[in-house]
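Structure in structure tokens, see below.
The complex appears here minus one protein chain, its other protein chains still in place.
Note that the chains are named A, B and C in the order they appear, and that numbering of residues resets to 1 at the start of each chain.
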Amino acid sequence: MNFQTVSGNKGLQQAEGLIFEVGHHEATGVDLPAPKGGKDRLGGLKRKSALDLPGLTEPETMRHYVRLSQKNYAIDLGLFPLGSCTMKHNPRLNERTARMEGFADLHPLQPISTVQGAIELMDQLSHWLLELTGMPAVALSPKAGAHGEFCGMLAIKAALAARGEDKIRTRVLVPSSAHGTNPATAVACGFTVDEVPGTADGRVDIAAMKAKLGPDVAAVMVTNPNTCGLFERDVKTIADLIHEAGGYFYCDGANYNAIVGRVRPGDLGVDAMHINLHKTFSTPHGGGGPGAGPTVLSAALAPYAPLPLITVDLTAKSGRSVYSLAEHPEEADDDLKPFGRMCAFHGQMGMFVRALTYMLSHGSDGLRQVAEDAVLNANYLLARLSGHYNAPFGQGPCMHEALFDDTNFKAEGVETIDFAKALLDEGYHPFTTYFPLVVHGAMLIEPTETEPKRELDRFAKVMISLAERAKSGDTAFFKAAPKLAPVRRLDETRAARQPKLRWRPEAATESV
Amino acid sequence: MNFQTVSGNKGLQQAEGLIFEVGHHEATGVDLPAPKGGKDRLGGLKRKSALDLPGLTEPETMRHYVRLSQKNYAIDLGLFPLGSCTMKHNPRLNERTARMEGFADLHPLQPISTVQGAIELMDQLSHWLLELTGMPAVALSPKAGAHGEFCGMLAIKAALAARGEDKIRTRVLVPSSAHGTNPATAVACGFTVDEVPGTADGRVDIAAMKAKLGPDVAAVMVTNPNTCGLFERDVKTIADLIHEAGGYFYCDGANYNAIVGRVRPGDLGVDAMHINLHKTFSTPHGGGGPGAGPTVLSAALAPYAPLPLITVDLTAKSGRSVYSLAEHPEEADDDLKPFGRMCAFHGQMGMFVRALTYMLSHGSDGLRQVAEDAVLNANYLLARLSGHYNAPFGQGPCMHEALFDDTNFKAEGVETIDFAKALLDEGYHPFTTYFPLVVHGAMLIEPTETEPKRELDRFAKVMISLAERAKSGDTAFFKAAPKLAPVRRLDETRAARQPKLRWRPEAATESV
Amino acid sequence: MRYLPLTETDRSDMLGVIGVKSIDELYIDVPTSAVLKGLVDLPNAQGELEVHRHLQKLAEKNVPAGRTAFFLGAGAYRHHIPASVDHLIQRSEFLTAYTPYQPEIAQGTLQALYEFQTQVSMLLGMEVSNASMYDGSTACAEAAMMAARVTKRKKVIFSGGVHPHYLQTARTACEALGIEIVAAPAAIDDEAAVLKLLDDQTAAVIVQSPNVFGTITDLSPIADGVHARGALMVANFTETVAFGLIESPGAMGADIVCGEGQSIGNALNFGGPYVGLFATKEKYIRQMPGRVAGETLDADGKRGFVLTLSTREQHIRREKATSNICTNSGLCQLAFTIHMTLLGEAGLTRLAQLNHEKAIQLADALAKVKGVKVLTERFFNEIAIKVSKPAQDVIDALAAKGVIGGVAISRLDPKAGMDEVIMCCATETNTDDDIAAYAAALKKVLA
Partner (left out) sequence: MRYLPLTETDRSDMLGVIGVKSIDELYIDVPTSAVLKGLVDLPNAQGELEVHRHLQKLAEKNVPAGRTAFFLGAGAYRHHIPASVDHLIQRSEFLTAYTPYQPEIAQGTLQALYEFQTQVSMLLGMEVSNASMYDGSTACAEAAMMAARVTKRKKVIFSGGVHPHYLQTARTACEALGIEIVAAPAAIDDEAAVLKLLDDQTAAVIVQSPNVFGTITDLSPIADGVHARGALMVANFTETVAFGLIESPGAMGADIVCGEGQSIGNALNFGGPYVGLFATKEKYIRQMPGRVAGETLDADGKRGFVLTLSTREQHIRREKATSNICTNSGLCQLAFTIHMTLLGEAGLTRLAQLNHEKAIQLADALAKVKGVKVLTERFFNEIAIKVSKPAQDVIDALAAKGVIGGVAISRLDPKAGMDEVIMCCATETNTDDDIAAYAAALKKVLA
């Protein structure tokens, strides 16, 4: 079945070159009225040279991107068990509500009287987030998880400054299992990072943490449930310790999906936590974003929340609540000292609409069920696969994701990446590979709650058969994978060593 | 690369069973409030047994149909040169306008005052169709091409009845090259069909037609441009002859795309012609419909147009036109004698919106360009392929489609169907096979105007290479095709001999 | 033009390859007198923005159902359609595919068709279903014609509860074929009257339940009478959701079941496109109109689906075909299938219950209004009411108050002699407020 076609297609799999190869700089898929052609007012700054941007008519554009799309895997095609990423189903109602004219066709700087529903929506979203997390304040504007971390850490910095300790407290404790954004964020805030080792059972080493506490510690950044898919049993101790030491507790909430509706971070002593709306609350990942990272804040940090702030006047003459936005420090209540602004405008409104739609759909009961089913699915895979893959932190229970590694296959030389690539042929997106870094050859499997048992069983069957195949010594099979994906294994080293980051006429290779 | 996966998937190509195999009768993807549960008023007719209808949650439903969709070819994936079907690009603006609340959320029986825009749209669509075709009247309600034929032939029957000749004139002349719907329609109207042979150059044999004329002839049904992709040179003679003989000229307008904006059927002596909005005016085929077949009528037939009729009162006090619908004979103008009703309500509104959107987008100039580019593309393929495939009616010019056959490959035993199946592997939807019936082993290629030259060139290259391969005697290659499609060649005989038209629990085969 | 990829250079290159000087030479076969010199007198091309505006303006001259208190049914029903349905049917691979003539690259469409046929069969209690008709009314006409073919008889009897548009459609189609249509007088609740019209020339009796007045009827006794005369029992319907709650026509003896599937998956769309459902018994499949998908095997023995039994169809049988239908309601059928898959038995049953409860609530609320009498006793989600003023006037007066209260029977059938009867419908989309608004408005209008 492996013959070369003349067209370059393989049945329904369509070959497609770059737009620079198929397009044309005179072609366009947009018809516009002819300009009238009067004198311009560009002050002589009119462009002098051609851009060389190719265009395509609409039929060609459709075809180009439809063909490309079919080279992608997606949740809608199958299980996407990428640990730490919470690739759950994206309800289509959310796409519809986000496109309502009253949300999508709204400029962020319209007069406040014309955007009352938008601010009310932000207020409702805040209410849901605060009730769910048990926290007193939230900053909605961060644009993704890492931006939420930045927001939370800046709030901490502002609180320290208010105490006059920002120059003193410059060290942030970060467990070795943390996501890369945590240390990167701490540094972006001007802190230094001090790594806290983990225990043999995959949690923060409390003794080690204790030892690292001191008057120069600003905060600890702990992910909970953590990146090994485990709940930090001693989370309250962590909170108590850091508080006693005069620092703050930043919690990375990327894994909030495991506990939403069952456990409130506010009850655990957390001072700041970002929530990835694009994980727990299902706004689509879109091949890399956009996301949204609202950050909840404790009473200690609430006064420093960044601009804009939502204010509600319940006492208006009309009897209806009147919403407004404080966009400058002077517009905020006297007791508030916003540390600044995370971005232009008010945050990811498109994601707010989707997330609120999601929350209302599930409700309090449904969200709790989300957490429970997510945890159940992960533990089910942990149980099904444990005999076949090494679970570095034991048989569980885990939270929303199951962690394995490739130690069982050392002798055969089959590594995590090889399993990942073999899964491509089996029609699966692999688990997260080589993260968290504390586990050598980590395979982090997060099925999420939107997977039926049937799909988990099929995945387990495939995983088990791959383990057996690896054990049988068929290493070559793994190294040659993938064979059935749109391309064979790609040379990432070459890409990094000889970076080609854009198409250039002279560099054009043959259309594939 | 031809190994069996454990999952049944092949890379991105996902295996998927029937909903009856993957679903569950307790599962649902729709949440509804709980019924209150009072006494019913069903008079004891409540359902007694279970339906056994399986359900799926939304994530499973999405996945099921997304997976299935990827087993389809479509215009958006590539050239779809299915002759007689006019598979052109479907602009997405049309999908958007059709979904406007003011059209999609409108009940056909709403008070007329609340649907003024809808009737105005139908009136505008009529105006475009009448101006383009040069005809005085149009019936919008037919639901597809064949339904339009039915409408036109019923109008002819009504006109004959008005002349008292409907019992006498019962014979309809239909060229042998006609589409199957033509004879089927004539018979559905109670006529008998008399086949008119074609000439060696693929047109109606005028002498033969003349010989068949007589006092019992009701009409002639001629497709123009015809199903061989040729313009009926003698179309005016045909019209004159049938009119002189006291019959009517039904023109099958399925191929109107070749002449839209350049030639008006009204100038050719046509009495009735359906227009497939889902061909010429690009409403999407949707895997088999819905279509719309508005039928234009000459002055002779106009009085018999079916209900409902649009009426416009331009004299209203408001100064604005007031639109209404005559839904019963008594509501029609006195000089009109509607022959009846084609269907409930007013026709395919969703298609009307799309077609008008398409017309406005192209405009008079653009529609003419549509015809010219469609004809140019077809002639280009005719020229490119003529040395390699036999063109039974010579080197053209053709209209919007190029006709070939498989006579060149008789010796090698490679037939039209084999070329078709080989094209599947090359990533193309084949041409129309074995139609028109007058050409043995016909291959009818209609590229349409929305194909760029680049795609035609690649297709020609593939076609030529297949011709060479066939000539080289590699018949086995063709007989084994397709190899790269989602399934291998399907046994159609088996399907017809042992019909399995639905899933049944006992008949369930293994999920694939 | 944004949809036309050929450039001027392409065009002249291609003309060169063809060996002609201008496009006009390709139109050489057109009689010169018929070639338009200039452009047709219509506006020229416009951009998306302008066209969008044009359509938007037209759309805004209408009052969308959802912006009113809405109680209109009578053959088209306003149900909530999950967002995922429209998302899926807009996938390029479904939207821009043709009828699955090349089954190896149309398994998506074909498997969905097979699922549809099975769902429809299960729902209607029948053995087989076809792949859809244009809509309910044409399906009904086809049923009449099929019965005539099967029985070789030329008379079809319609009950007085069949939707008048359906009757008119069938009459138009059948009379052209010389099939006589006998229609019982319009009646709220007298489907059994057809038995009195039955004779040995009768090919079929067509009964609608729930009928156009909302009444549901036990078809079994009628079917027995019909079968005793060697005729076929045809059951028609317009509201598919009903079968989530009431007995299937198949279970009550129908030989052919036809009706409208719009309720499931398809928006109101001012009357079209909709999807006709058509189901029958296995023994009649060779007389069944329309396309049908069937299961088969591929060259490797793997299951696959194809269009089959095409020897019934126009493209093979031409003048001997069972129907002239070609393009049917593909995408609407897909929407039906997807929505039905989302519902499943559990969802459909609940949806039906909710509809029924809303209708009871509506009936009770309207019954309390002075000048209103509820005429329908056994119903699913539609009721006929008699009002104390001419129905059409009442409907218009209600519309002015933002209530679309139903349709006057006189609009559907001016000769029914029911000038004070309104058909109303309630679905899951109606709120308590809607119902209260209707009752209040009606009270004012009838005062």
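Here is the rule we go by: a residue touches a chain if its C-beta (ideal position, glycine included) is under 8 Å from a C-beta of that chain, and two chains touch if they have at least 3 such contacts.
Computed from a predicted model, the values in this text were never measured in an experiment.
Contact with the undisplayed chain is limited, among A:Leu12, A:Ala137, A:Leu173 or A:Ala186, to A:Ala186. Here the missing chain is touched by one residue of A:Leu93, A:Ala159 or A:Val414, and it is A:Leu93. The chain that is not drawn here is touched, among residues B:Ser7, B:Thr57, B:Thr185 or B:Asn276, by B:Thr57. In the complete complex, the hidden chain is touched by one of A:Thr199, A:Thr311, A:Gln369 or A:Thr475, namely A:Gln369. Take chain B: the residues that touch the chain left off the picture are 11-12, 24, 26-33, 56-60, 62, 66, 91-93, 95-96. Mapped onto chain C, the interface with the missing chain covers residues 2, 47-49, 52, 80, 82-83, 87, 90-92, 342, 428-429.
We adopt the following convention: only the chains that are shown with their structure count from here on.
Across the two interfaces under comparison, B-C and A-C, the one joined by more C-beta contacts turns out to be B-C. Computed centre separation for the pair chain A/chain B is 46 angstrom, with centres defined by C-alpha atoms.
With each centre defined as the average position of its C-alpha atoms, the distance from chain B to chain C rounds to 19 Å. Averaged Cα coordinates give chain A a centre that lies 45 Å from the centre of chain C. Residue positions of chain C with contacts to 2 or more other chains are 1-5, 45-46, 48, 50, 82, 84, 87, 92, 105. Shared interface positions of chain A, i.e. residues touching 2 or more other chains, are given as 11-12, 31, 57-60, 62, 66, 91-92.
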